[in-house]
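Please find one structure pasted underneath; my questions will follow.
Every protein chain except one is present and positioned as in the full complex.
On to subunit A.
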Amino acid sequence: MNSPTTSGIVAGRLNEQQLADNFSDLHAPLDPHEASVAADRCYFCHDAPCVTACPTDIDIPLFIRQIATGQPEGAAKTILSQNILGGMCARVCPTETLCEQACVREEAEGKPVIIGQLQRFATDTLMAQGIHPFAREGNTGKRVAVVGAGPSGLACAHRLAMRGHDVVIYEASTKAGGLNEFGIAAYKSTDDFAAKEVDWLLKIGGITIETGKALGQGLNLSDLTSEFDAVFLSIGLGGVNDLAASGADKIGVTDAVDFISLLRQTDDLKTLPIGRNVVVIGGGMTAVDAAVQSKLLGAENVTIAYRRGRDRMAASEFEQDLATSKGVRILYNLQPVAFHGNGSVVEVEFEYTADTPTGLQGTGETMRIPADQVFKAIGQTLETSEQLKIERGKIAVTGAGRTSVGGVWAGGDCALGGEDLTVTAVAEGRDAAEDIHQTLMGKA
């Protein structure tokens, strides 16, 4: 039996019970009483700031009032009509920087209405009954291809199906869901929720999914545009940024996204190896997800090293606090310069940095942190060879996701604009679907 202090990258540092506890729901679902008490705190604001803050414009005061008056299913329909992945967004949205930050009770008392958890209460209630509250409009005879079955692609496909179009989703991996399935910390999406949500979404009908297919992997854009009436690209960011540090090829240095994905697809976490001394390089949500889960798997020491100061960190304050509460150490103003070790990494050498008027500069002073496993989480990049206009590393779009190629729309992380959040991806997919619909029906 291994323990957190066993050297190297090994499996089974914690027993089954510890792992089950560690990877249970981050926020236990509200029971009806808790939901009722929480819902009563909503002031039903006019032109509510929480709605403005929501990328999908969910009518939050309305759905909370529906919960308060005993209509959780109606509340769910209010949510899902704006955001078909409202169930997942209730789990993964950084509400502390979106709706809950804008809540007037945050201003009044420093304690917002727990909008995210209420949203989960409503959507879970509806989904537990197996109800899909939307029906398709009359068949238009139009066919649309969606490339990528992540949040944006699923949202786009659902809205198109609802408007009466037939949709084929092409997905590179073996499973639909995108980052919901592969890229989110396990404790935010327990009990195989991402897959269940996809199954529930598909109940609308009119959508088929073909897995193992992607642009450059059996598909190309010109074939798609000739075969379909419209194409929506939601291909995400398939590549990862490289580190400038030397020795990045040493054994034990990998991409955080691969680790997170592997963890999500591992049925028995006792079999998943993790280092004793884990170092995560980066400052976003991916860095936090990788670090926290390393700790939860039983790593003894987990350090996040970020090259800038705390105020610049992309992970929200809530996420940073979550990490430190789980025992993760966060170090700021450190950039990696070298990975040391004979074959396998044993320590990472960092240089201190300072924000100067001419940009981030190394101070020349260095330090070393022991590491048998290093996760790189310094951002992802778009991978495409298609003839699309690219701007700042992403597919350039105008309006509701129109690309430079006629008949081709794009949304989600691969497209320019908006934050790289699930909720933003859903909004972009939904809006592109409406634009495609208007275009195909000759109304735009």
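Rule of thumb we're sticking to: contacts are C-beta pairs under 8 Å (C-beta built on N, C-alpha and C of every residue); 3 or more make two chains touch, one makes a residue touch a chain; residues count from 1.
Everything that follows uses one rule, which is that contacts and distances are computed from a predicted model.
The chain absent from the displayed complex carries the UniProt protein name "dihydrouracil dehydrogenase (NAD(+))", chosen from "Aminomethyltransferase", "dihydrouracil dehydrogenase (NAD(+))", "Electron transfer flavoprotein subunit beta" or "Cytochrome c oxidase subunit 1". From the set A:Thr6, A:Ser36, A:Ser81 or A:Ser404, the residue in touch with the chain omitted from the display is A:Ser36, counting the whole complex. Per the touch definition above, the residue from A:Ala108, A:Ala244, A:Ala354 or A:Met367 contacting the chain not shown is A:Ala108.
Taking the whole complex into account, subunit A touches the unshown chain at residues 36-37, 40-41, 43-49, 104-105, 107-108.
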